[in-house]
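Only one protein chain is missing; all other protein chains are in place.
Let's look at subunit A:
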Amino acid sequence: MPRGSPSPVRPAAPGRAGGAGAGTPLAGPAPVGGSRRDRDGRRSERLAPYVLVAPAVLIIVVLRLWPLVLGVNFSFTGDGERNGAPVGLDNYTALLDDPLFRTALRNVGLLVLMLPIAVAIPGLLATFIYLRVPGHRLFRSVYFFPAVLSPVIVGAIFNLLMAYDGPLNAVLAHAGIGPVDWLGDPHVAVFAVVGVHVWATFGMALVVFLAGFATLDAALLDAARVDGASLPQTIRHVVVPGLTRTIQFVFITTMIGMLTSMFGLLYVMTGGGPEGSTYLPEYYIWVQQGQMNRPALASAASTALFVIMLVVGLLQISVLRRVGRDD
């Protein structure tokens, strides 16, 4: 990837008269004399890069970066009758006192613990596909498919499958396993939802892994085969060290996915219940903002989520870097 752009276009290159070339009258008023037209053209050329980036930068600054500042600011003000008044850290203490938010945080911890599994499964499957097990092309297409479905559709389908009197329990009953209240038991529901999320998204990570494999030195794999390395040995000594960057990327994107793209599933499958056991910060934010009309509290939760993501992301990078160095 060429980083520093070599010899780019120089807007308004001096000496090249008539930057606004023949047939493309770009500069403002109708050209009267040649020199006036040149000057207008050159000016328009000099401004052109800014004109080109302006819409994107404006939208990003106004609708992404500025709201972040507003939101953090907002989290230190009050809701309801204390609307707008500075309240210091009150919202943050209210958050920590709220059992729903504490559950949300505990569930984040659970997600972090499950992260290695959510990364290892697609990693292992990608390895097999890369090694061309029979049917690898088909597997690739099929595994990736749920990743393009909306969480809403996935959630709706699994609502059907996981209903108490639904097909999943009917199958399990044949195997002699008693009915499980997948979405109604507070101890089970969160695992059910996370499981569905992993089912729906592992194809995404799989495709990223496969792209990483494409950059792997095939000669190394051949050498490992010639030396008679077993599959686990090959994975341990060739695949993992060669894919450090990809693994790092998958870890971080999977984590971000778990923290920011489960709303649809929660909304459709559990609505945060039973007994608030499936709350995640993003769901909490939505409920406080949309249902409870407590935007300042929601902002505090947003800020907390942002900090969590930064901390988890940085931790992962440092841990993975250390692991990479050991090899």
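Methods note: contacts are C-beta pairs under 8 Å (C-beta built on N, C-alpha and C of every residue); 3 or more make two chains touch, one makes a residue touch a chain; residues count from 1.
Following the convention adopted for this analysis, contacts and distances are computed from a predicted model.
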Chain excluded from display, named as in UniProt, from "Carbohydrate ABC transporter permease", "Potassium-transporting ATPase KdpC subunit", "Oligopeptide transport system ATP-binding protein" or "Tat pathway signal sequence domain protein": "Carbohydrate ABC transporter permease"
Sole residue of A:G71, A:P186 or A:P274 that reaches the chain not shown, by the stated touch rule: A:G71
Touching residues on subunit A - with respect to the absent chain: 1-3, 5-11, 13, 16, 18-22, 24, 26, 41, 44-45, 48-50, 52-53, 55-57, 59-61, 63-65, 67-68, 70-71, 74, 125, 128, 131-135, 138-139, 141-153, 156-161, 166-167, 170, 199, 203-204, 207-208, 210-212, 215, 231, 246, 249-250, 253, 256, 259-260, 263-264, 267-268, 281-282, 285-286, 289-290, 295, 298-299, 302-303, 305-306, 309
